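For this depiction, one protein chain was excluded, whereas all remaining protein chains were kept in their positions.
Per-chain residue numbering starts at 1, and chain names A and B are given in the order in which the chains are listed.
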Amino acid sequence: MSGTWRTGMLSVTAISKSFPGVKSLQDVDFTAASGEIHALVGENGAGKSTLIKIISGAYVPDQGEIELDGRKVAWTSPREAQGAGIHVIYQELVLFPELTVAENVFINDQPLTRFGIIDHRLMESRADDALRRLGARIDVRRRVRELTVADQQMVEIARALVGSVKVLILDEPTAVISGREVDLLFDRLVALRTAGVAIIYISHRLEEIFRIADQVTVLKDGVRVATRPVKEVNRDQLISLMVGRALSDVFPPRRPLRNDAPILLRAEGISVGTRVKNVSLTLRAGEIVGLAGLVGSGRTELVQAIFGGVPFDAGKVEIEGTVFTRTSPRSSIDAGVGLLTEDRKGEGLLMHLGVAANIVAPRLGEIARGPFIDLGAENKIGADEIARFSIAASGPQALVASLSGGSQQKLLFSRWVRACRRVLLLDEPTRGVDVGAKVEIYRIIRQLADAGFAILMISSELLEIVGMCDRTLVMCEGAITGELTGPAITEEAIMTLALPV
Amino acid sequence: MSTAASATPRFRAPGAGAFIERNGLFVFCLVLTIGAALFAPGFRSPNNLQNVLTNAAPLGVVVLGQCLVILVRGFDLSVASVMATAAVIATSFDETTNWSVVSILAVSLLMALVVGSVNGYLVTRRKVSPFLATLAMMIVLQGVRFAWTKGAASGRVPELIRVVGSQAVYGIPINLLLLLVLALIVGITLQRTTFGRKVYMVGGNPRAAELIGINVERVTFSCYVLSSALAAVGGLVLVGYVGSVDNWVGRGYELNSIIATVMGGVSLAGGRGTVFGALVGAFVLTEIFNIALLLGFPVQFQWVVKGVVILLAVAVYLVGQRSR
Partner (left out) sequence: MTNDAESKPSRALALLRPLTRWLTPAVLIEIGVIALLFMIGFVISENFRTVDNVVNIFEQTTGLAFVALGQTVVILSGGIDLSLDANIALTSSLLSGVVNGRAELAAPMIAAVLTIGLTIGIVNGALILVLRVHPLIVTLAVAAIVQGITLLYTLMPIGGMPDGFDMLAFGRVFGIPIGAAFSVFCFAVVAFVLAYLRPGRQIFALGGEPAAARLVGVPVRRVILFVYGLSGLLASLTGIYLVSRLGVGNPTGDTNYNLASITPVVLGGTPLTGGRGGVLGTLLGVWLVQTLNNVLNFLDISTFYQWMIQGLIIIAAVSIFIDKRRRAA
């Protein structure tokens, strides 16, 4: 096993942390025992991220103490915490795209030769070892920016495992990997647990928690609600602890498909470099079509190409009879197509503008009188939409940055529902969204379909696809490997089609 | 690819800290003005105040344009060169030909539009960094200008320009009025028109703006063109004020205008800031020089003062402006 680990026990007591305007954590106790996998769950905004950042030294708590191995510690930087054996694998990758894989794995601890210079060869071989043991086959000499997101996550994990680790924290590590990679990751985690490492595991995917964790702590609104051994709790109990209410039906009921519904969008022979190979699909009014597949199978590229966010090399798109040999966001929007992107902060939201401004953005013409903007109209639209979608914002002028993930996502829904009339392309619509907001979003999607929209939904959560979609296309390595309809949509069937042969 | 978010919280900050963050420059300006009124001999005289405002006017005009470009994540290093070239053009035609002032102004403006278009084209279509594109244009214009004037610019400043640049109406300098009119136009455009909204969107998140259907290239291109046009106007106003021309009109204005704009709260990262803030920044910068002069410091000491005050003003933003 690469790296060495010392056994340790981490406990935090009475931790409080406030940011201007918001109390992020209040009087939270938490213990991660060595040789144990302790899951941390809670809705977005519950404080998990803040707690982790305090443990890892990125934040300093306002009150409370941290103890490692029975001794009090007070870190002021991540570097100090790392020196003490605390390693974090963040949800958003902390990688350096221009450096090589090997350099990223050993970003702070490059092995040196006798003379004090970096021993590139040793560094590369050790990085290679670490990655192999995670089941990843990556050329450690390549620059990280050339890798797929899944491979990048592997590099990230390898980095945490090559140091000496006492406490390993993982924040949604399976957000971008699936299947075999998850299995191998879990194998490593179990091995680390046996060796005495304390592991803290944050995830929205409750199945994983039941699969691998020993203890689970629920945070809600900055407060620790409960800590239970995983064996003594079931899924519904966990959800109700997180949300504060019982959830029986997460997914709205499906309607039967009508074969005579008009075709709203037809894509034929779309190819994008090596990422998308000759894909065709049709979308009818009133149906929710799922697009499943492993991360990196080309789903996002396909959807972006259809919308016009990236150009396609071959093929054409037909929207309600009008044929487009080249698509652009403007032409798609005018034709009634909208795209809710995977990366809402990077490609979707305008962080320094208000809620209302973000909602009206694709259709400024609606609030324009001549060249001027009617701020009153904009505010009214903002207020209406906040009410309609239950967006938790202080008002139409509230900064988008102050919204929770779920509210931001709902805002984007509001934007695109207003802007387009026919077709909605959704890329991971519930990523980074807490359970409560997820339910609302599912309801919104179903309502849109019932109102006559055609919806294409990319999701990596199989339960979501199974629960929501009338029809599912599965992609693998750029091509569509199969289509499932109705009751044939099961997790096993999807996975079978999604895995490369 | 997305990488780790910074450690800053994502909430709007209420309270005193936020007040300073958003209004720091104005607070500083107030403090500076009051301090000067009390301690700088001659500051309070109406003559001096008018001087300061008149001095600030050309810089203010240029700052309006720089503000637009910085809002779309660029900056324009060619403004000083455009100023000088516009001034040279305006003063070159007077003696030898019988062109009317209007035609002369038209030629100057045309030059500016061409320069701005080239800047805009290089930045949007060829993806050249704004630094290099505008720097290169600055050098090219310099060459053109020097070659045209054979190294020594001379000529009479047309009457109209001189009046606008240095006369006053009911005690208010005309160039100041011109600045205010232009500022109103640009300010209203940014806050109240669809174009202005697009500027903020493009600067805040170009990729998101693209996916929203905005023609990012056209918006960016327009900002560069406007910046050059305003720089030309600024150059004419300056030369009208000074009364004579040389090849180095507006020297230093490119950096001064960037500093003033950034001090005024317009972030170099794009998408944030207002014209009002930028103008206050221009005013503060001019005020600083004026105060140093009044306090009897040798001209050279102005440099030190300028540097120190910039650092102080910027230090007030500890919460707000982060490095890149």
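Rule of thumb we're sticking to: a contact is a pair of C-beta atoms (placed from the backbone, for glycine too) under 8 Å apart; a residue touches a chain by one contact, two chains touch by 3 or more.
These figures come from a predicted structure and were not determined experimentally.
Colleague: Taking the complete complex into account, which shown chains does the hidden chain touch?
Modeller: Per the touch rule above, the missing chain touches A, B.
Colleague: Out of B:Ile259, B:Val280 or B:Leu293, which residue would touch the omitted chain in the full complex?
Modeller: B:Ile259
Colleague: Sort through A:Ala33, A:Val73, A:Leu99 or A:Val182 and give me the one touching the missing partner chain.
Modeller: Spelled out, the listed residue whose C-beta touches the missing chain is A:Leu99.
Colleague: Consider the whole complex, including the chain that is not shown, and state which of B:Ala136, B:Leu160 or B:Val242 touches that chain.
Modeller: Hidden-chain contact among the options goes to B:Ala136.
Colleague: Where does chain A touch the missing chain, residue by residue?
Modeller: Answer for chain A: residues 58, 77-79, 82, 90, 94-99, 103, 107-108, 110, 112, 116-118, 120-122, 125, 129, 141 touch the chain left out.
Colleague: Could you pull out which residues of chain B are in touch with the chain that's been left out?
Modeller: On the side of chain B, residues 3-7, 122-123, 126-129, 131-133, 135-140, 142-144, 146-147, 151, 255, 258-259, 262, 268, 298-308, 310-311, 314-315, 317-318, 321-324 touch the unshown chain.
As a working rule, only the chains that are shown with their structure count from here on.
Colleague: Round to the nearest whole Å and give the separation of the Cα centres of chain A and chain B.
Modeller: For chain A versus chain B, the centre distance works out to 43 Å.
Colleague: Under the definition above, what is the set of chain A residues touching chain B in their complex?
Modeller: 19-22, 24, 53, 58-59, 90, 92-95, 97, 145, 149, 152, 307, 309, 328-330, 332-334, 339, 341, 343, 345-353, 357, 361-362, 364-365, 368, 371-373, 375, 398-399, 401-402
Colleague: Under the stated contact criterion, what part of chain B meets chain A in this complex?
Modeller: Listed in rising order, the residues of chain B that touch chain A are 1-5, 7, 9-15, 17-18, 192-198, 200-201, 204-205, 207-215, 271-272.
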